[in-house]
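Written out below as structure tokens is the structure these notes cover.
One chain of protein is taken out of this complex; the other chains stay put.
When the chains are written out, they are named A and B in that same order, and each has its own residue count from 1.
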Amino acid sequence: MTQSPVIEASGLDLTFTTSDGPVHALKDVNLTITKGEFVSFIGPSGCGKTTFLRCIAALERPTGGSLTVNGMTADQARRARAYGYVFQAAGLYPWRTIAGNVKLPLEIMGFSKADQEERVRKVLELVELSGFGNKFPWQLSGGMQQRASIARALAFDADILLMDEPFGALDEIVRDRLNEELLSLWARTGKTICFVTHSIPEAVYLSTKIVVMSPRPGRITDIIDSPLPRERPLDIRDSREFIEIAHRVREGLRAGHQDD
Amino acid sequence: MIIPTHPMWLAGAVAVWLALWTANVTLAQSRGRAARIAMPILFGAALLVLWEGIVRAYQVSPVILPPPSTIAQTFAASLPMLWADFVQTVIKGALSGFVIGVAAAFVVAIVIDRSPFLQKGLLPIGNFVAALPIVGLAPILVMWFGFDWHSKAAVVVVMVFFPVLINLVAGLKASERMQRDLMATWGASYWQSLFKLRLPAAMPFFFNGLKIASTLALIGAIVAEFFGSPIVGLGFRISAEIGRLGLDIVWAEIVVAALAGSVLYGAIALTERWVTFWHPSQRR
Partner (left out) sequence: MSRALPILTVLAAILAIWYAATIWMNATWVFDQAERNGQTVTWAEVIPQTMTQDRPLLPPPHQVAANLWQGIAGQAITSKRSLVYHAFVTFRGTMAGFGLGILLGVGLAMAIVRYRVMDGSVMPWAIISQTIPIVALAPMILTLSNSVGIDGKEVPKAIISAYLSFFPVFVSMIKGLRSPDQMQLDLLKTYGAGEGATFFKLRLPASLPYFFASLKVAVAAALIGTIVGELPSGAIEGLGARMLIGSQFGEPLIMWAALFAAAILAGLLIVAVGLVERLANRRMGGVA
């Protein structure tokens, strides 16, 4: 599938100057992500996976190299509302209802009232929260709040979804369910998804491409193109191919640790 | 000295006190809302009964300490005068100063919000000034603005400005980094972010400041009257009547001041509950 590249990073560098000296958060990152891919970033703390995601979102400024999103600079893409961002915490406003929270980006971006209502309804249905629109965030469980946060990121039809360990704070049973739902959502909407995670099974289960990173300096140690089919039931996690890919990921992580 | 002239009053008062206290001990065990409201009322009533009993039992002179019954009578008989004092001090002095002070603090907080440099300079100074005995400015402001309620309002403005300012600035800083990042990903402008995220998130802090400000407002207005006032006003009446040994009127004015303070504070607390309904402290 030769698709157009949606995100292209070339020789990307990011060095933070701290009081303890410079921190190389990202060093010489080269990566191309094409439309419709599901890319996971996995690695230990400090490997730069979140930093890279934030660079794509124009929340951090790289100190070297180049990065384009949809053919524009990251900041232009941000202002063109090219992506939806999902944080580890749901981050819903407690003074707004769920529907109100999902509406928030739509209000800021200037969608018409009727348009807002329609989008909220559609997107809540997508994450299976229909009927919870009038509830307040503190009345919902952690998993439901995170679903609402995903709905909010989908509401304005951005083609790219950037997710930073969105299920990290949830228990495993809820996590499994949300993983399944995320995959089905991806299948239905065809978005390009960049997903940061700590969990090897999650990375292998969800992605078409796995980027293994390691710290000090933050860099890519391996890029694995997953041979698994796009349609995957949860038991694929017991299959031989799955275990092989997971093994390769683990090897990549270990290799990054050699310098410790 | 210890043996009262009319021992029955003392005995009766103590008996009522014990009875009410026992009732409260029992009520303390229950968890209902009725119990929670009844307990302080019973305690207050018991105090009043004790007060009445002691004054009557020891035949305390009314120019030293009048009993609650006399105070209630004087209160009922002096309503027009009490009302005039109330309007002068609370409505004209305290309330107008409160509104102006809070509005000014609000504007300044938003103006310096855009300049971290100004914030770093103003906040330590603001914190310091808020701790100062600003009441000391009262005589100077009376000298500038004259004897009428304008000087009282001015004192209140100065006293109220700093606590509200530092609370509001703290509140505006309170939105988490993640929330502000999220706003950035939606391409929100400064004003959108201010009105949709940072101001609502600052409301708990703002109301905290308002509550402090409400108590300061009354203190400021009354103190200012000690330094000069037309012949009306709570502070004026209290200092005048103290000199004339009209203690029952003084107590009646104290009751007015207490009522005014409680109503003001209560109104703010109620508004707070409505505006910040979402805050964990409001959701029992």
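Keep this in mind: contacts are C-beta pairs under 8 Å (C-beta built on N, C-alpha and C of every residue); 3 or more make two chains touch, one makes a residue touch a chain.
Bear in mind the structure is a predicted one, so any value in this text is a computation, not a measurement.
Trainee: If you put the missing chain back into the full complex, which of the shown chains would it touch?
Mentor: The chain that is not shown is in contact with B.
Trainee: In the complete assembly, which of B:Ala19, B:Ile91 or B:Ala131 touches the absent chain?
Mentor: B:Ala131
Trainee: Quick one: say which of B:Leu95, B:Val108 or B:Val142 touches the chain that got left out.
Mentor: B:Val142
Trainee: Across the whole complex, list the residues on subunit B that are touched by the chain not included here.
Mentor: Missing-chain contacts on subunit B: residues 21, 24-25, 27-29, 35-36, 39-40, 42-44, 64-65, 117-122, 124-125, 128, 131-133, 135-140, 142-144, 214-215, 218-219, 222-223, 226-228, 234-235, 238-239, 242, 247, 250-251, 253-254, 257-258, 261-262, 264-265.
The definition used in the following text is that only the chains that are shown with their structure count from here on.
Trainee: Rounded to a whole Å, what is the gap between the Cα centroids of subunit A and subunit B?
Mentor: A distance of 51 Å separates the two centres.
Trainee: Which residues of subunit B touch subunit A once you look at their complex with the stated criterion?
Mentor: 176, 178-179, 181-188, 192, 196-197, 200, 276-279, 283
Trainee: Within their complex, state which residues of subunit A touch subunit B.
Mentor: For subunit A paired with subunit B, touching residues are 54, 57-59, 78-81, 83-85, 87, 89, 91, 93-95, 104-105, 107-109, 136, 138, 156.
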